[in-house]
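All protein chains of the complex are present and in place, except for one that has been dropped.
Per-chain residue numbering starts at 1, and chain names A, B and C are given in the order in which the chains are listed.
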Amino acid sequence: MPKDLLRNARLSKDVLPIVENFLSSMKDDVKIAFYDVLGTQVHNIMLIEQGIVKKEEGMRILGELQAIKQEIIENSIKYDMSFEDIHPFIEDRVIQKIGIEIGGKLHSGRSRNDQVVLDIKLKIRDDIIFLASKLLQLGDLFLSLAEKYEATICPLYTHTQRAQIGSFSHYFLSYATELLRHLSRLWDCLNRTNSNPLGAGAVGGTSFPIDRQRTTDLLGFDTIQVNSLDAVSSRDYTLELISVYSILAIFISRIAEDLVLWSSGEFKFIIFDDTFSSVSSALPQKKNPDTAELLRAGSAEIIGKMLATFMIQKSLCSGYNRDFQQIKPLIWDSQEKLSSCLDILIGIISSFKINDKNMESATLESNLIALDIAEYLVISYGISFRMAHSIIGTLVQQNGQNLTNSKEIQKIAKEKFNLSLQINQQELDRFRNPRYCLEMRKSLGNPSQKQQENMIQDLKRDFSQVKEKFDAKNKYIKACYEKINDIVVQYIQG
Amino acid sequence: MPKDLLRNARLSKDVLPIVENFLSSMKDDVKIAFYDVLGTQVHNIMLIEQGIVKKEEGMRILGELQAIKQEIIENSIKYDMSFEDIHPFIEDRVIQKIGIEIGGKLHSGRSRNDQVVLDIKLKIRDDIIFLASKLLQLGDLFLSLAEKYEATICPLYTHTQRAQIGSFSHYFLSYATELLRHLSRLWDCLNRTNSNPLGAGAVGGTSFPIDRQRTTDLLGFDTIQVNSLDAVSSRDYTLELISVYSILAIFISRIAEDLVLWSSGEFKFIIFDDTFSSVSSALPQKKNPDTAELLRAGSAEIIGKMLATFMIQKSLCSGYNRDFQQIKPLIWDSQEKLSSCLDILIGIISSFKINDKNMESATLESNLIALDIAEYLVISYGISFRMAHSIIGTLVQQNGQNLTNSKEIQKIAKEKFNLSLQINQQELDRFRNPRYCLEMRKSLGNPSQKQQENMIQDLKRDFSQVKEKFDAKNKYIKACYEKINDIVVQYIQG
Amino acid sequence: MPKDLLRNARLSKDVLPIVENFLSSMKDDVKIAFYDVLGTQVHNIMLIEQGIVKKEEGMRILGELQAIKQEIIENSIKYDMSFEDIHPFIEDRVIQKIGIEIGGKLHSGRSRNDQVVLDIKLKIRDDIIFLASKLLQLGDLFLSLAEKYEATICPLYTHTQRAQIGSFSHYFLSYATELLRHLSRLWDCLNRTNSNPLGAGAVGGTSFPIDRQRTTDLLGFDTIQVNSLDAVSSRDYTLELISVYSILAIFISRIAEDLVLWSSGEFKFIIFDDTFSSVSSALPQKKNPDTAELLRAGSAEIIGKMLATFMIQKSLCSGYNRDFQQIKPLIWDSQEKLSSCLDILIGIISSFKINDKNMESATLESNLIALDIAEYLVISYGISFRMAHSIIGTLVQQNGQNLTNSKEIQKIAKEKFNLSLQINQQELDRFRNPRYCLEMRKSLGNPSQKQQENMIQDLKRDFSQVKEKFDAKNKYIKACYEKINDIVVQYIQG
Partner (left out) sequence: MPKDLLRNARLSKDVLPIVENFLSSMKDDVKIAFYDVLGTQVHNIMLIEQGIVKKEEGMRILGELQAIKQEIIENSIKYDMSFEDIHPFIEDRVIQKIGIEIGGKLHSGRSRNDQVVLDIKLKIRDDIIFLASKLLQLGDLFLSLAEKYEATICPLYTHTQRAQIGSFSHYFLSYATELLRHLSRLWDCLNRTNSNPLGAGAVGGTSFPIDRQRTTDLLGFDTIQVNSLDAVSSRDYTLELISVYSILAIFISRIAEDLVLWSSGEFKFIIFDDTFSSVSSALPQKKNPDTAELLRAGSAEIIGKMLATFMIQKSLCSGYNRDFQQIKPLIWDSQEKLSSCLDILIGIISSFKINDKNMESATLESNLIALDIAEYLVISYGISFRMAHSIIGTLVQQNGQNLTNSKEIQKIAKEKFNLSLQINQQELDRFRNPRYCLEMRKSLGNPSQKQQENMIQDLKRDFSQVKEKFDAKNKYIKACYEKINDIVVQYIQG
């Protein structure tokens, strides 16, 4: 048994249960079991091709690995949690079945140090593609909500204070726009991670004549991670990955905060669907946005894991260090947390109802037209913007709510700047209609319906291009996996 | 005076000194003063071209801005630190000189909310290019050290334990390899940041007929950051930037830890140059690697700032929030810290001396040839790797240091696996020479001299390509700035 | 000159400006200059008393130190920023004035390693007392606001949703209550820090016959930090301090968030005083709670520094490490940030105005009396709470706002639980008055006026006790400082 073999040759004592439990990463490694077997198959195909393992031996090794892979896929495998990690567990299975004379060859020319990096990278590749598909789904939803609400008047905020008249769709388009950048970061991270560490060995390579290009091609990697010390020492790709996750988590926290505020008794802009709400054990009237609150907390959880990932690597010297082991649960738990947060977010925003009357009346209550009026004064009466801004600011201070009183404006303009303005009261009155204010907006990307429509079209095109890229990458990887399977089957069948 | 104008129209009371001091970002904004004026010039060129500002008015605005820009370049400008931030300070200067009737027009169609994002992005663009140039310099140094030490035998470590025979150059090549990924991340971050927020206004755009494509082209941005809510609400680019910085900081901490260990009395691999060493106030014999220790601490400082940058944004709702202001010093201080860390790192490693005898003797003292021997057994005697590993492991446990004793190996092989091996003692003896062991390594990217040479060639090519990209981008931006200057000068000269 | 002496004896080369700049902590050390001189005086008083320094030599050393101390107090000292830190700067000043034969004795039996810990601890002691005095001031303010608003009806929230009828004072009493725990943490931290490291030397003590108890008594420490390795290696007190700061920062962020929400156009509970508000450069109507937003951001800044303080120490081995140097600015900047945040917080809440009508009407609009009604049903009609909760919950779902309709309640009770209730409509109607609901509350610590009054009395007593403790400690330390001064003056005067 390699478990004992591995340990007992060098060390004289058995491992204690508390040490075994402390050291073992089996619980986390279950998530890379498939990749471990896949990588081991590819490694052994190469060993056979290079003559390091004889074909008839390789057949048996690949055959047993194939059986294990099948059990993993069918979820019927029984893991022995007392192993230190997944790698000796798999090797042990093979050796127990086909003996150490042949089975003992499967690890030739590699080490757990390059092997675990391989497994992690294969999983990251698939994890990114999986998350991207959720984000693309979320993007579609944002765009459909934007289409639905492009004529729904709603305040835009700065400093959590009502700032300008806008449309409810503008929120969803701003989310969608940022979402594209998150997808772009995931794509870059995927490509930077997609290089093959296998063949680095423990830290300084091997004297077996292995072919690193072959395993690279079979596994669908873009490049070889050439330098053996780099391959086992560096975990920068985990830092990039979890940073990208964390940036996304902050984005989700922003939307969650919007949702919490909008659903409060003070805003009353949206009503959560009952399925995404919770009740109180004591207060009979309460219907709470707990799901959104937990999205908000989720950002803290993921960022905590990011910091642990950075901190683990701080002050570590070159070479593989066992500390690295603890990175695995951090990045995988983060991915799962993000994934469930995205499901919940999609659920909340695809089911809430809006109260468009409250949204629109919120734009009327405050002086959200102040800038529109000030700009009107500049455009129609030629005064400088800073004067107009000052006049309207003074009007707000003195008079409070009514900004469409031409006489007041004229009076302040006279007092403050000795300007004699003859303002058209009828034109001014039009600004009482929020739709009019929106239509007047001229800049690209503003919340007017016309701009909303343009942005929706552009974003649809952008999302569709991103989707194509990810789909193509996914297809390519899956094709590589199938090809590996075909080769294995051919060997097994002789 | 706009400072008072801005404030006093809307608010009835003056600001208190303690509030002014608490709110003001002037100290940090000095670093974007140049960009602020540049952006304001471009905005006003566009306002003139769009007919929002008359040409003769624009001349005067641009003229005064040009004077300010010159003072900033010459570092002769006097900042009034009582302003809330740089934007009203600049506007105030212009208005004081040319009056509110004309000077009051310069802010038409924009807000501090889009303006500050513009300034930050312009600075980030230049900051990244600056850091990249330092990293490229560091890369050159790594490669030249690799060339210098490619025949210097040195242990490679795992778990801070000697693991395999390697070469000292292998460290520098592993550093250089990772460095390329850092450069690649900076490049991606640069490109993702390089879109123009100007024209988003406060949050919902403007009714002035501004031309956002024009300011985008003039400032050398790749794209427009179209959605106005996205432009003022999102700070994901700051999160990406400081994440990339932090990943780089962890890399530096790894090298620093290597340097601290190598220079210790126990390793004695390198001797710090006196210029990069410190003494003790009490212990006369001490010569300490303080510079490397502070590089290590630097990673903690930068990652602390990263956390603050993330945490500031946690749970903020959509729209501009004043909290964002505090992001500026975090990313700028991090950049300066990184920059000085890189200078020091370059200084340390370009000046230390090595003790190659200690390095080589460290490879002889331990059993670093264990894997080489085990692989030799596999290759020459056809036993499985797991058996060979077990035999040599047992030998180490029983016998300690001498692994080239064929009789012992044969005895263990017999006892453990009933194998009858006839091992060639002469061949075995060759492994006592670390250079022989290295030559035997066959895998791509191993520490043998041949592989070192190949990697050096490849990395030189890679670095040169990266350098070209950054240089071209830098040239393009500088050309844009000059073109802006030319346009301004033409206007001023009428 | 000791600067050169210190360096040039052991090292052959001068320090480079960039290295000097990188290594030097002079900028931060200005803040401990006073403590450094004080500690050096005390150390030398002890050296004289122990006969290690002759009295006539000690006179001159103490005299020059006294001159420096005076300059520091008067802020007339000129710091040479090219020194590595404050310690050699002070020593150098003395030696330059009185020569190396005598001045060179002042550092006998100590090292910068124990000296810097001493300086840090002396400063922390005073910093804590200073912060505590601000917190005590804040506590007074909370209590006076509680007295002012104890009859002001206001909703209490859970999940950012209106939950129960309460009083506005209840917020301030909850703040005051938590504040006492922050003060208690500061007190514990002060006491745990208050032990004397001086005499630990570089790391292993000294062969000079120093008297550590004497310096401990003179400086007013509670105990000696006996173990010399502990004294120079441990920085756990900095971790505790910055944790306590950070916990306080989170508390401030909570109040800041309350203030931002209450001042929003949706809540309209409070109106910020103009002095604590900001305007918009574009939107003429805006009056923003920027001060509160920056309080919120401040928590992120302090917690970022906390992370850096922890991370610096991660994976450092025993002994003094230069990395520790970077802890100083982190804890001192945090203290200053906290201090200014407290000033601003005190300013905001001592100047805002409230809109009590909005607060009270917010309690009427929602179904905040649901629990009061449910409990009434239990108390008056003997049904179980879970039944009553379910009946009222159903009523809310079916009927929305009106919960005081006895017939509806009876109908649901019948349908749901087959209960035949005869509810007194008149009694039910009383619950429409929020004051009645509050009066009905019976539990200790609830928001009714009676409980508010009780809590105010108790908290006044608690704050007064805390204040006494801190005042006594402060007086004792100041008395020690004066006594040191007296001794010094006696020596100088011979």
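We adopt the following convention: a contact is a pair of C-beta atoms (placed from the backbone, for glycine too) under 8 Å apart; a residue touches a chain by one contact, two chains touch by 3 or more.
If you're wondering where the values come from, they're calculated on a predicted model, not measured in any experiment.
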Full-complex contact with the absent chain, from A:Asp28, A:Glu64 or A:Glu84: A:Glu84
Option touching the unshown chain, where C:Thr160, C:Asn288 or C:Ser366 are the choices: C:Thr160
Touch with the omitted chain, as defined above, among C:Lys268, C:Arg322, C:Lys337 or C:Lys467: C:Arg322
Absent-chain contact - pick from C:Gln70, C:Ser144, C:Asn227 or C:Gln490: C:Asn227
Residue among B:Ala374, B:Leu438 or B:Ile477 that touches the chain left out of view: B:Ala374
Hidden partner interface residues of chain A, rising order: 6-7, 9-16, 18-19, 21-23, 84, 87-88, 91, 107, 110-113, 115, 201-202, 273-288, 290-291, 293-294, 296-301, 303-309, 311-312, 314, 321-323, 325-326, 330, 340, 343-344, 347
Residue numbers in chain B that touch the chain omitted from display: 158-164, 260-261, 263-267, 279-290, 293, 307, 311, 314-316, 362, 365-368, 370-371, 373-374, 388-393, 395-396, 403
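As a convention for this text, only the chains that are shown with their structure count from here on.
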Highest C-beta pair count, chain pair: A-B
Greatest separation from chain B - chain, by CA centre: C
Whole-Å gap separating chain A and chain C, where each centre is the average of the chain's CA atoms: 36
Whole-Å separation of chain centres (CA-atom averages), chain A against chain B: 23
Chain A, residues touching no fewer than two other chains: 158-160, 163-164, 261, 307, 311, 314-316, 371, 389-393, 396
